[in-house]
Structure formats: structure tokens, C-alpha cells
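Structure provided below as C-alpha cells; questions to follow.
For this view, one protein chain was removed and the others were kept in their places.
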Amino acid sequence: MKISLWVRAVALGALAFLYLPMLAVALFSFNKTRYGLAWGGFTWDWYLRLFQNEAILEATRNTFLLAIISTLLATFLGTLFALGMERHPWGRRFRSFLENVLYLPVVTPDLILAAALVVALGFLRALSGLFEPGLLTMVIGHVTFQVAFVALVVGSRLRSLPRELDEAARDLYATYTQYLRRVLFPLLLPGIVAGAMLAFTLSLDDFVISFFTAGPTSQTLPLIIYASTRRGITPEIHAISTLIFLLTVLLVLSAERLTRRSA
Amino acid sequence: MGRVLVWYGELTTASSLARRGLLLLLPGLLWLLVFLVIPGLLLIPLSFAERGPFGEVVWTFSLENYRRLLGFGVLGFSLDNLMALLRTLWVALVTTFICVLLAYPIAFYIRAQEGGRRYLLLALVIIPFWTNLVIRTYAWQLLLAPEMPLARLLAALGLVEPGMALFPSAFAVYLGMVSAFLPFMVLPLYSSVERLDQSLVEAVQDLYGGPWRAFVHGVLPQTLPGLTVGVILTFIPAMGMFVVPDLLGGAKHLLVGNLIQQAFYTMRDWPYGAALSLVLVLMTLVALRLYRRYGKEVDLA
Partner (left out) sequence: MKRMLAALLVFLALGLAQKELRLFIWSEYIDPAILEAFTKQTGLKVRVDLYESNEELIAKLQAGGVSQYDVIVPSDFYVPSIIKLGLVQPLDHAKIPNLKNLDDKFKSPPYDPGNRYSAAYQWGTTGLIYRKDRVGEPKSWAVIFKEPKAPFILMDSPREMLGNALKYLGYSVNTKNPKEVQQAGQLLLQAKRSRYFLGFEGGVGGKNRVVAGAATYAVVYNGDAVKAADENPGKVAFAIPQEGATLWVDNMMIPARAPNPEGAHRFINFILDPKVGAQLSNFNRYATPNKAALPYINPADRKNPAIYPPAELMKRLEFILDLGKDNRIYDEVWTAVKSR
């Protein structure tokens, strides 16, 4: 299909526009000067200093710990939810109630989600000190928006599995759990994995929910970067941002490879 | 209730199916109810409460928060809060519009490529989509600094004072918003554009003549589903955005998101924050309603 020069120019320009800021950050992560933008020479210093920066190392640990724990929990809850929703006969009203509940976290601006969470956690804190801002509250926050995404992804995969498959398989297995284990889950696995990967990336990426639920010992990388914008960005922040960006590139490219192979 | 039926090859009763289904649904459902739905509903009575002298919540029934929202504040009446609401609507609309304008060319460009390159370009669009918003936004602070080429160019053209950064400013906020949401618009739109039936477009072009007409009557109706998803995924989060105006707008281009963040975080005024949140939800629902109605009309055309 042929496209006009105009269209091509705008498209390429827009793509460049998307990448310019990150390229600037990457460029200045190698700059020797600490303050200001005068080019002082090329250096790996800032990257090396990252490994000695305790705050950043701990934030990295927290970010991944949070993502892993919340993804596991959300995948579990979301898959069960999808199973319950898609594989049982529900009346139309109940069914649309379930769908609305699922779409709520997806459609609501995450700031409102965060506000609701702040209120919920405030009440729970009155009941137990367990809900002080910290890793637990962050996990709760992340799972709340991840569950819906996982349930939607797994649910759509369930819908795509033909009924005949189940019906044939059920002849072979007497109990429900056997059927789940031997038949459904292997078939469902790509959907579950896709949902989990989506949840994982959403958690790594999150800022707003983390901002409102974090405690002093559970800072994540996005929060540290944001705090730096208040104090003065150092090239170390440029360095960690570039690394996060490269990690994202890696994740996306490998996800593309995986889905292409399975498709 | 022992009515036996066969469900997905399983011989069982309706009641045991319902029981099993509910058991499966319950954990996830309870979670969302406890941490999302109920607190969300709690925002309503909270918005009628008041803030105590030290940031605690005083449960009364007071319209003070809404009065403040409408502008009746301590420094006399001011339209500034309402302006913030209107500004939010406007910024979200403009952002969505610009994203649509840029997303179509991108989608068509990708479609015009062959297999392998398509994946590459799609990956190029997805990567910023997954990159953290804080990073992408503060990166604009870097790019808009006075020493960088863009600021120098505009200063040379006499559009800005030399030595001043291009942020905080409305221009910077729009740049940040568009670059934040463009991938959200491109991806769903592309899924529709990919399935575009070229012959249909050519037929329309024959009928009406002219590329613009061909677009409106040929391309637009076919890509409407993707466009709709893209618009919703862009407009609604844009209304609740606070990171971009915070980092690129300074204290001057406050959107509702900033006011909510201030209320919940710095000012510890939960009741006022709840009132603001409810107004945001209301604006979002109204916008969705209008879009669905208008969207249906376009469909019919």
C-alpha cells in the first residue's frame, strides 16, 4: 500500500518525538559535569556510582520484590476470577455486574484508585498497625489494579477455547480438579503467562499508586526519581533511568519474540 | 435444587455449579470490593466531612468542600478552581485530538511496511508505552532546558527570552501529555488500521473523490472501534494526570490531578480531596456518556 510523503514524514517525526527525551537522558548520563548541561566529557562514573548508592540499590530491590509478589498474588486471584466468570452459567445481570467490577480499575484514572486506596488503608490502619505505609500496602495497591487486567486477559483466552475441547476432555477426567490440572491449565497457560507479564510490567511501571502507599523503607525506583526532581537531578538519576529504559527495551523485544513464536 | 445438567461436558447440578463458581470468584471479587469499590463509595460521605486542625477527618455533614471547589475560598471568591477543572477538560481534549492526528499517520506507516519491519516499528511504539512515566516526563525537563537546541532555536526566533527554559509552561505540558499518551492511541488504532479493507477505501474514493472524503467516509468508519478504544484510553487517564503538569507545568498550570494530589498528600485534607475526586469521576462519566452518544451517530453516518 502506498502512502504519501506527508504521512511518512509525520509518522517518522512523531516516532522521533517519542524517543528524543530518552536519548537526551541517555546522553547526559555520560556527562562529566554534575550540575547544569555543559558537556564536560564522557564518563562511566555515574553508572559505577549507582552500585555504591545504597538508596538506589534498595529501591531496585524493593521495585522487583514488589512486582514479583504482587504479580503472583494478582495472577492467582485473577485466574480464579476468570475461571469463575467464564466457565459457569451466570444470569445476564450478574455477568454484567462482574464485568463492570473488572472494568472499573481499568477505566478509572489511577489517581482516583490511589485516593480510594488511601481511604481504605486509612481505615484498616485504625484496626491494625499492619497497614502502615510499607511494602504490604504497596502490594495491596498494586494487586488491586493488576487483578482486573489478569482476569480480563485470562478471561479472553478462556473465551477463545472451544467448548468441544472441554466436553471431550471431561469424559476422560472424573473430578473437577483433575480436569483443571490436566486439561484446562495447560491450555490456559499462555493466557496466564500473558496476564502475569502484563501485571509484572504494570507494577514495575507504576508511580501514582506507589506514591500514595509507600512507606519510608519501601521506596521504589520511580519514587526515588520523582523525589530527585524536587531536589535536583543528578547524572546518577540519568544513569538509572537509562538502565530502566534499556530493561524495558529488553522486556518488550523478548516478549515480542515469545509471542511471535507461540503464535 | 437438584436440576441436573451438562455443562462443558460435566454432569452436574446448577446449584453445585453456582457454588463452585462463587468460590472461584470470591477471592478476587472480595479484594476488589474491599480495596476499590467500597472505599470509592466511601469517598462520597468523606467529601461532606471536614478537615480537623491537624489533618484528621472530622465526620460532619458540611458543604464546605464543595463551596471551596466552586471558588468561595478564604481569599474571597475566585474562579480558579473552576478554571482548573475547565483547563483539565481542555488539556485532555487537545491532547487526545493531537494524538489522533499523529496516530493515524503512524498506523498507516506501520501498515505500509512488510512483516518484519512492522514488528520492529510496533515494538518501537510499545517501548515508550512501557517506560515509566516519571522518567519520560523528567526527560522533557532535560530537553527543554535553556542550553538545549530547542530553547536556543526558539530564543533565536525571538519567541522566548534567551536563557529561560521552555518549562514550566503550557507548551511543555502539552508536549509531555502528547508524548505520554501517543502510544496509548497508536496501538489500538493500529489494530483497526491493520484490518482496513483497502478496496473499500478505494471504492469510497471513487464515489466521493478527494483524500479527505475518502478518509472520513472510507477509513474512519472502518477504524472506529480502534479509534474509540484509543480515545477512551487517552482521554480518561489524561483527565486524572498529575505527573506531567507537576513536572512540566510548575505551579501555574494546575490540573485537577494536581489539586487532588495536593489535597491527599501535602495538605492532608482528605475530605477536600474526596470532593475533588468525585468531581473528576463525574466529569469522566459525563465525557464517556457524550462520547458514546456522539460515537453512535458517527457510526450511523
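All chains are identified by letter, namely A and B, in their written order; residue positions are counted from 1 within each chain.
The rule is short, and it goes like this: a contact is a pair of C-beta atoms (placed from the backbone, for glycine too) under 8 Å apart; a residue touches a chain by one contact, two chains touch by 3 or more.
Quick caveat, the model's predicted, so the values are computed rather than measured.
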item: Absent-chain contact - pick from B:89, B:145 or B:241; value: B:145
item: Absent-chain interface as seen on chain B, which is shown; value: 53-55, 73-75, 78, 80-81, 84, 145-146, 163-165, 168, 250-252, 254, 259, 262, 265-269
item: Hidden partner interface residues of chain A, rising order; value: 35-36, 125, 129, 132-134, 215-217, 227, 230-232
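FYI, only the chains that are shown with their structure count from here on.
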item: Between chain B and chain A, distance of the C-alpha-averaged centres to the nearest whole Å; value: 17
item: List of chain B residues in touch with chain A within their complex; value: 7-10, 14, 17-18, 20-29, 31-40, 42-43, 46, 102, 105-106, 108-112, 119, 121-128, 130-136, 138-143, 145, 147-148, 179, 182-183, 198, 232, 236-237, 239-243, 247, 257, 260-261, 264-265, 270, 273-274, 277, 280-281, 284
item: Chain A residues touching chain B - in the complex, by the definition given at the top; value: 1-3, 6-8, 10-12, 14-15, 17-22, 24-25, 28, 36-38, 77-78, 80-81, 83-85, 87-90, 98, 101-102, 104-105, 107-120, 122-123, 140-141, 143-144, 147-148, 151, 163, 166-171, 176, 179, 201, 204-205, 207-208, 211-212, 221-222, 225-226, 229, 233, 237-238, 241, 244-245, 248-249, 251-253, 256, 260
